[in-house]
Every structure is written in C-alpha cells, then in structure tokens.
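A single protein chain has been omitted from the complex, and every remaining protein chain is retained in its original position.
Take a look at chain A:
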Amino acid sequence: MSKKAEHTPTFEESAKAYLDNTQLRRNIGHATHTIRDKRENVVDEMPDWEALREAGDAIKTHTMRHLDEYLLQLEESVQEAGGQVHWARDAEEANQIITGLVKGKKVNEAVKVKSITTDEIGLNKALAEEGIQALETDLAELIVQLAGDEPSHILVPAIHKNRAEIRELFKEKLNKDELSDRPEDLAEAARLYLRKKFLNAKVGISGANFAVAETGTVAVVESEGNGRMCTTLPDTLITVMGIEKVIPRWRDFEVFMQLLPRSSTAERMNPYNSFWTGVTEGDGPQEFHVVLLDNGRTKVLADEMGRQTLNCIRCSACLNVCPVYERTGGHAYNSVYPGPIGAILTPQLKGLDDEGAASLPYASTLCGACYEVCPVKINIPDVLVHLRGKIVDEQKRNGGLKSKFEPEHIGMKLLSRAFANSKRYERAQKVARSGQKLFADEGVISKLPGYLSKWTNTRDLKAIPDQTFREWWRQRDE
C-alpha cells in the first residue's frame, strides 16, 4: 500500500466470480462454521469475558491516544536490550530497510514467519527483485506461496483450499510421488521440507503480535512452532510491525493472551508463545532489528472515529462470523486485510479516492455480528457507516460532473428534500404509486428497469398498495 496505490476492482466486481465458485464457498462455509462454534464454546467458559473485552478496549484506546510516547519508549527499550530500531514511513521505505539488512548478510534466502504486515508492504516481491527468496514457513502461508496464490484469511490464509487440493499441490511442488490427503501426512511432507530450510537459514523475518514499550519485548503467538524456529535459529532476526502493535506494559499481556487465542483459533492458549527481548550472547539471534511501519497508520489515528480500527489484534473473529465473507471469501476484498476489519482498515490505509477500497465499506449489511465478537470491542458497523459518509462527501467534493449526475446522488437528494416536508412526501408517494403502474401486475413487480433490476433479478417486489397508512388514518378520523 504505497503512497499512490494502483486502483483495484470494486468488491461487487470481484465478489461475482467467487460467489459462483461452489467449491470455494463450501470450503469457507465449512471452515468458518467450525471455528465459529468452537470460539463460542471457549468464550462461554470464561466468566469474565466481557470484563476482559472492556480491558482490551481500554488498554488499546489508551495506547492509541499516547502512541507517540509509547513508541519512543519502545525504541529506547529495544536499544537498551541490544536491538536496533528503524522507522519506516511507508512500504517503500520499509522494503528498502529490510532488503538492505538482508543483503548486508550476503544471503539469497530468508525464512519468514507469517506476517500480514510484510504482505501489506509486498516484502517478498521486493526481496525477490534483489535476488533474495523469502520462504514462508507458516504451513498455510507455505501452501499459498507454493500455489502462487494470495492469502484469503488473516489467520487461516489457505482457508479456501481443501485437503485434496493441498495434496495435489504438494505432490507437484515438493516432488512427492505418493501422498495421502490425511492432515498428518500433509504436515509431515511440509515439515521435512521446512526443517532443511530452518537449519540453513541465516536471516529470519517475523511479524509481531505485540511489542511492549516498557521492556522492548516482542511477542509472536502461533500454532505450529515454525515461527519459533524462525525467531531462534537464524543469526539475524528482523521484525516488521505496524506502529499500532505496541502495548504499554508487560502486565497487559494478561489481557491479550486470554483474548487473542480464544477469539482467533478458539483455543484456550496458543500452542507456541514466543517472547524475545533484544539479543542474548550465545543464545538465539545475535542481531535483532525492529522495523516500525507507519504506511498510513498515523492518518487513521487522526480520525477520531476511525482510530479504533487500529485497536485490532488481528484475531479474525470478525471474518469467521461475517455473512458476507462467508459467501465471497477473502480475495473479493482485494486486500491483505479481508472481511469486516479489512473493510474498514483498507480504505483508511489506502485512501478513499481508490475506487476498490472505497467500495469496501459497502460490502456489509451492517448486521453487527462482527462487533458482537470483537475481543477489543471495535464498533465495526459504526466505522463502516462513518466511512460511507466520508466517501460520499469525498465524491461530492471531487467527483465532478460524473458524481453530480450519479442516479444515487440525485435520488438521495430528492428524497431528502421530499422527506423534509410532509406535503411533498405525500405527493412523492402518489407519484410513485402511479409511476409503478407500468411494472406492477396484481400487486407484484417482477421486473424493474436499470439499476433497480438488481433487485428484481432474483426477488419480486411488492407493489405500493392503493391506500397509504396515513390516507387510511385520515379517513378513519373523519
């Protein structure tokens, strides 16, 4: 997401292809329902879940308000512990810093533990351009990388693929003649392949779930242990994190280490929780770098309503309950951040003048399921509506003639004027009633022209009856 991002297709355009892919819909529907039910069970067993959510919200909100101070404190703590801190304004700058560091080690391969932030800045491509191969080591990320595909879920990047598809992929890419589609066998094939890579790796690149300002500690939580290999075996470790990942104190972990696993993988605790603070002589990486990435985040911070988006701890609970995500999958969002959180984060990072990004806040029915499960209580529907307001304002200001004659703009303006006065409103009702005569048949409209055909393509529409409620009321009074 560089300064002037390329224009992406709209959600509506992209969703179409995925809606028609029944295999994909089945894969995603099955996976999200399973994890959704499990999440509900492990959340239900927590008597203080609501209090934890409140605490998570409070810590994050406080941190965002004082982000400048906590980031400086983090820088100091990391340096004190023997690490180095780099500040990156945007994707380009971050990639320059990282490729520079890797090149300095004279290697042509680096192992990576999944980090959406590195996907956001397109790090793998930037490294490839310098002749360095970044090897994804998270199993799902590896699947996606081998397939030459893009992740479709924050936490389960290969959620759109089933076992049979993965077997075929491994047979081809990992040169396996015989391979069953049992999960254990698939995992074993990946393990053998990855082990060799880990043992030879000189540089590891990681993301961060949290970084503690007070101590300079960085934390990654994961399920496979591959992340731990990446952060402990290489001599050099580079962590890339958005500036919003900082938390003030060590004790804040108490809250997030309960909220995150239950919300994301529906586990009581992550199987692997890795924490590292600077460097320790003779143990683990001897060189440690943190790249603190802005890439639009301070812009989000400046918007009082939109700011809560940065509270996100990337658990993906909102994706798993979203009825829209469930039908289209993650790729329809054309962003590394799909689902409800992506629908508010992407347009804020990319800018509302990007047509694709500006379509995302409309990719929601505002059903509120995402808000209900969010462990840090981000009011996603509220932010969606707020962003829609900003998008319309932006179109009015900069849309020119095209926007002026947009049927929706005209319609909304006319309706607002009609609704502001009950006489005009009643006249509009009468006009609509007589206007529909062309389309209505025995009280039902089955075909409408133009834009409104999008309704009648799949649904009948009730015709406006002969008497409005107010006409009946007036008659009753007489």
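Throughout what follows, a residue touches a chain if its C-beta (ideal position, glycine included) is under 8 Å from a C-beta of that chain, and two chains touch if they have at least 3 such contacts; residues count from 1.
Please note the rule applied: contacts and distances are computed from a predicted model.
Q: Between "Chemotaxis protein CheA", "ATPase", "ArsR family transcriptional regulator" or "(Fe-S)-binding protein", choose the name on the UniProt record of the chain that's been left out.
A: So, among "Chemotaxis protein CheA", "ATPase", "ArsR family transcriptional regulator" or "(Fe-S)-binding protein", the name matching the hidden chain's UniProt entry is "(Fe-S)-binding protein".
Q: Of the listed residues A:100, A:271, A:323 or A:435, which contacts the missing chain in the full complex?
A: In the full complex, the listed residue that touches the missing chain is A:323.
Q: Can you say which of A:58, A:128 or A:415 touches the chain missing from this structure?
A: Answer from the full complex: A:415 touches the omitted chain.
Q: Just one of A:250, A:405 or A:472 touches the chain that is missing; which is it?
A: Once the missing chain is taken into account, the touching residue is A:472.
Q: Please output the residues of chain A touching the missing chain, sorted low to high.
A: Residues of chain A in contact with the hidden chain: 11-12, 15-16, 19, 25, 323-324, 327-328, 362-369, 371-372, 385, 388-393, 408, 412-413, 415-416, 418-422, 425, 429, 432, 444, 446, 451-452, 454-455, 457-462, 464-465, 467-474.
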